[in-house]
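As you look at this complex, bear in mind that one protein chain is not there, while each of the others sits in place.
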Amino acid sequence: MTAVVTKAGAAVLSTEDLNAYYGAHKAVGDVSIGFDRKAVTALIGPSGCGKTTLLRCLNRIHEVGFDARVQGRVLLEGQDIYAGDIDPMAIRRRVGMVFQRPNPFPTLSILDNALVCAAKGLSRNEKMACAEKALRSAALWNEVKDKLRSSPLRLSGGQQQRLCIARAVAAEPEVLLMDEPTASLDPIATAVIEELIASLAEDFTIVAVTNNMQQAARVSDRTAFMLADETGVGKLIEIDDTAKLFTKPSDSRTEDYITGRFG
Amino acid sequence: MSVKYQRLGFRRAYGAFGTMLALFCAALAAAALLAILGYVVVQGIGAINWAFLTQLPHPVGVPGGGVGNGILGTIIVIGIATLMAVPVGLLTGIYLALFGRGAIPEALRFLSDVLSGVPSIAIGLFAYAVLVAPLKHFSAFSASFAFMMLMLPLLVRTSEQAIRSVPQTVREGALALGMSNFRATVFIVLPTARPAIITALLLAIARVTGETAPLLFTAFGSQFWEKNPNNPMAVLALQVFNYAISPYPNWQAQAWAGALLLVVAVLILSLGARLMLRNAMRGLDS
Partner (left out) sequence: MSTDTGFRRVARFVSPADRGFAAVVYGGSILFALLIVALFVELVIGAWPSIVAFGPSFIWKSSWDPITSKFGALPMIYGTVVTSFIGIALAAFVGIMAAVFLSDFAPRWLATPLSFLIELLAAVPSVVYGLWGLFVLSPFVRTTIGPALQHVLGWTPLFSGPIYGVGLLTAGIILALMIVPTVTAISRDVIAAIPRDLREASMALGATKWETATRVVLPAARVGIFGACILALGRALGETIAVTMVIGNRPQISASLFAPSYTLASVIANEFTEATTSIYISALIELGLILFVVSIVVNALARVMIWSVRGSR
């Protein structure tokens, strides 16, 4: 069963019959989904439904793990990112990722973290400008501008996560993937990042996995619901505009999840 | 169960005796160490002075003299060995960490285990066969080669562990930004693993600092200052050995002093490594 594909032409990133495996275990089965340009799409579903695995297939990080395998197509601006001659590194620069737990590089300073993906051969001033732009778009510049050379481990969890967002944004990707970005943060830091997502959506297409339905409702334009079937394979059940999905879902399983009958 | 069967009093006494015995054994081992160290300090400290540390050995019968050339030789031999062992060991560790499971990585780990169990004298014979016999002369370089073999298993195993212990999200974070495996490993993962790798290196150096057996027919020893690794060279551990088995009291006293130097060096390196590791662990938990 294929889910409803997005409005024609609006999808910058989409999958076709995507399957993802860990060894012999299929985690994601026959998922065809589209993500609209410059919109925020949330992926929700109970634990084990495959939403994180699906996300990790979108920037070819899933295959980095041992015994990990992907079947199917993922189209970025119409081009299959899994085609044989495609360099995964190039894809990852176009599709950035923010992880569940903040992971700033511990041996680099805050400034160097932000500049990791900056273009090569920039002058010192250009580098500072680039870093400032990235840190501003992550709403972090004012908090760190006096300690750019210090270790990122001194920052709070929320600040570290914003640093990771700045770092990802500095690469100027087309799509930004977020894997439960506020799962390890306190409510205030969470609120800051949710505001950030709204402003980031003006420049980037965002796909965010979240376990928090209220967050999905607050933050996203469209929401996709996934569920593992009896054999443990994650399937896409439904995708729709957020308002519609949360008030009048088409599938009864979606409704059960949203109303808290399980999960 | 009848009270008579329980014999609690007897069993308790037996247990107390057993515990005392076990305590005695642990104390015995610890006391042996203190006894050995104590002896080395007491016997050796008297002969340690600036002359001892900086002079050449005197001929037999002439009092005084020192192990200056041995200290220099130790530094040179271990230095060259480190330069050779670190690249090979680190690269193999990187390979094992990145390629994990599979027949070839397991074979490499097996070979590393094999090497770690080979007696150092057999490794000395290997160095002799490869670098001394064909070239027809002893050399410090052949000693470095033997030391490199001794250091390799430690370096391989611990650099693999150190790289593996870098959290997965750090490596994935680097790859997710579009970095090549090369950049991710060399500029992000390895620097994060650096404290553990340096600790491993210190421990490997501590291991070879006291090694004597391979030196017998590789470096061979010398009475003179020597900086050319292509020539035979004095090494402190070898000097201690030669002095110890000699019949001259002057040399025997110097053997104790040299032994004290060796023990101090090994202790500083081992404890330093442990401290580094503890600090590094603390750093990661911040």
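Should a chain be cited, it is by its letter among A and B, assigned in written order, with residues numbered from 1 in that chain.
Just so it is clear, a residue touches a chain if its C-beta (ideal position, glycine included) is under 8 Å from a C-beta of that chain, and two chains touch if they have at least 3 such contacts.
Just so you know, these numbers come straight off a predicted model, no measurement behind them.
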Discussion item. By the contact criterion defined above, which parts of chain B meet the unshown chain? Give residue numbers in ascending order.
Written reply: 6, 11-12, 14-16, 18-19, 21-30, 32-34, 36-37, 39-40, 43, 87-92, 94-96, 98-102, 107-108, 111-123, 125-126, 128-130, 149, 152, 156, 180-183, 185-186, 206, 209-213, 216-217, 220, 237, 240-241, 244-245, 252, 255-256, 259, 262-263, 266-267, 270
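Keep in mind that, in the parts below, only the chains that are shown with their structure count from here on.
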Worksheet item: From the C-alpha centre of chain A to that of chain B, how far is it in Å?
Response: 48
Practice prompt. Name, in rising order, each residue of chain A that touches chain B in their complex.
Written response: 59, 61, 64, 66, 89-93, 96-97, 99, 101, 103, 105-108, 116-117, 153-154, 164, 167-168, 171
Worksheet item: Contact residues on chain B for chain A in the complex?
Response: 100-101, 167, 169-170, 172-180, 188, 191-192, 194, 283-284, 286
